[in-house]
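Beneath this line is the structure, given in structure tokens, with notes to follow.
A protein chain is absent from this complex, but the other protein chains hold their places.
Just so it is clear, A, B and C label the chains in written order, and each chain counts residues from 1 on its own.
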Amino acid sequence: MILKTVKNAEEAVADISNGAMLMMGGFGLSGIPENCIAALLKKEVRDLTIVSNNAGVDDFGIGLFLQKRMVKKMISSYVGENDEFERQLLSGELEVELVPQGTLAERIRAGGAGIPAFFTPAGVGTEVAEGKEIREFNGKLYLMETGLTADFALVKAWKGDTAGNLIFKGTARNFNPMMATAGKITIAEVEELVPVGSLDPNAIHTPGIYVQRIFQGEKYEKRIEQRTVTA
Amino acid sequence: MILKTVKNAEEAVADISNGAMLMMGGFGLSGIPENCIAALLKKEVRDLTIVSNNAGVDDFGIGLFLQKRMVKKMISSYVGENDEFERQLLSGELEVELVPQGTLAERIRAGGAGIPAFFTPAGVGTEVAEGKEIREFNGKLYLMETGLTADFALVKAWKGDTAGNLIFKGTARNFNPMMATAGKITIAEVEELVPVGSLDPNAIHTPGIYVQRIFQGEKYEKRIEQRTVTA
Amino acid sequence: MLTKEQIAKRIAREVEHGQYINLGIGIPTLVANYIPSHLDVVLQSENGLLGIGPFPKEADVDPDLINAGKQTISMLPGSAIFDSAQSFAMIRGGHVHLTILGAMEVSEHGDIANWKIPGKMVKGMGGAMDLVASAKHIIVAMQHCSKDGQSKLLPTCSLPLTGIRCVKKIVTDLAVLEIDPAGGFVLLERAPGITVEEIKSKTAGKLIIKGEIPEMTFD
Partner (left out) sequence: MLTKEQIAKRIAREVEHGQYINLGIGIPTLVANYIPSHLDVVLQSENGLLGIGPFPKEADVDPDLINAGKQTISMLPGSAIFDSAQSFAMIRGGHVHLTILGAMEVSEHGDIANWKIPGKMVKGMGGAMDLVASAKHIIVAMQHCSKDGQSKLLPTCSLPLTGIRCVKKIVTDLAVLEIDPAGGFVLLERAPGITVEEIKSKTAGKLIIKGEIPEMTFD
């Protein structure tokens, strides 16, 4: 096996520099790469283009990048939980490409899978379709969307082995597996890093071939956005 | 949960009739739906269009359909292990569409995922590209392929629950998960059928939403094509 | 006028046995509470879960288990977890039978707008564009009028669209309506105590009234 272990988040993100395009896993605050985010905040890299379904909240996740004005452009599907984001967007300080969530997921999968373009019905007849090719298949209209890759993909998994194989937990899986395939360099942080041979090959969510660096993260806060409970 | 259990293979394939288009899981003889194949052989349905990576061997798997002349057309990537197949093909008795294996896998996935078409580099400059749209993306040529669905998908899993959730074993997974998504009716036969709640939700390969009928198969032969061993 | 709970309760009557259903944020989420227990249905959350259960007990709260509204949830036996690409493969591929979602505006041709108010509010479309472009049956849950009294049932939408010719049915605080394939809101039911005249006056788009319009009843 090819071993991918690095020491920690700082080492993992050491070569991410100003102007980089990053994919960051997570849905809301669930399954986000907390350690990589902290390391990047410390580095204060700037002019980042970030592909992430959401933009965090004002004081956690990608929201912290926005506070420090580290982001040039966001490619996301929903950014409703972040006031600072909305302010920077409406004032024109931040460039934003809003993409339907399924299209975003599929564009990332396509990018990782060597598929340069595909057709989807999402967005036909809306401003999302502007400037895009529309084509009819079997009597229904579709628009062409392109595959998406990034310089780095930062993903967060539950368990991982030193060969880069990953297993996610619950709905913290979300965008992480596709993003892992679409980074030129994919960095995985995991709650538990285990030796090669400890994971069931039949239960791997992301095969190690997609992961270039892996480390065990620490002090996961896993902040909850909407704590809803039954009495 | 929505329960999908049927009694056996006979009940599962009861409404498959002449002229149907079927997808059948498996790579070589590994992971093929043996019980459904036996039930269809008994029914002697004819004029089938079959999507399957391979065509079985002369006396097992889909090869048995060919012996009985039940097949009108095969859509496959490799049919080299079957002499009767090659004979019917060269003599023109059998219609065949040969598709690159990755393109076949992706066409099936696309069909199940509501993607009517996508671009792939496989086959550019070859006879596979004849009549297809060629387009350049980022300096490389790609051809457009279309999504594929079928009237029925027949898949074979290791374990399944009564809600249709499936787990495959080893390389018997192969084409089964994509085909499960692309059948208007998907029939899953499993080695072990367990009650809802017995499988780890985090380890499901095929979510039950894709499966309309499930039953526990019997007497799996699992014939080996090339028994290679180390002394 | 129906309460939010009553809108959810009324929509729950549209649910059929054996359906896989995606519930949007807000009133649609409440629908889950009113689906009759003799119907076997499965709720899909587009962030990657089939088999959403009730909100968890405090002790069972798991930050790694949320719905698309980022609320903590539980899983029912028989659940399956998957990634976002697989989730939208299900949606786009037509495997999810019913989508229930909110809207800012619906047009008499079934167009829907629910993601953007230019210059004012930009939250993003999330999964809504994929859902409305894909589901076989789409029901909108919303107030009949905006807070400043403007009808949200219009000849054409004024806000940026989420999808075109996709909405099949609308349940508001005043009425149940369905979209006529030729255009127009067909009035099916009135909320208790609401007259046809009132609905007519609060519907800016073409309202189609055929025969007597029954009043909804709730136990």
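By our rule, a contact is a pair of C-beta atoms (placed from the backbone, for glycine too) under 8 Å apart; a residue touches a chain by one contact, two chains touch by 3 or more.
If you're wondering where the values come from, they're calculated on a predicted model, not measured in any experiment.
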Touching partners, among the displayed chains, of the absent chain: A, B
Filtering B:35, B:120, B:186 or B:212 for touch with the omitted chain leaves B:120
Check the options B:100, B:147 or B:183 and report the residue that touches the missing chain. B:100
Go through chain A and note every residue touching the omitted chain. 1-3, 109, 111-115, 161-163, 165, 181, 196-197, 201-202, 204, 207-210
Kindly note down the residues of chain B that lie in touch with the hidden chain. 27-31, 53, 76-81, 86, 89-90, 96, 98, 100-106, 108-109, 120-128, 158, 168-178, 205, 222-230
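We take it that only the chains that are shown with their structure count from here on.
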Longest centre-to-centre distance from chain B, chain (CA-based): C
Looking at contacts between chains, which pair has the highest count of C-beta pairs? A-C
Averaging only over C-alpha atoms, locate the centres of chain A and chain C and give their separation in whole Å. 28
Chain B and chain C, separation of their C-alpha mean positions in angstrom: 36
Measure off the straight-line distance from the CA centroid of chain A to the CA centroid of chain B, and report it in whole Å. 32
For chain A, give me the residues that contact two or more of the other chains. 106, 120-121, 168-170
At least two partner chains per residue is the criterion; list those residues in chain C. 49, 81-82, 88-89, 91-92, 134
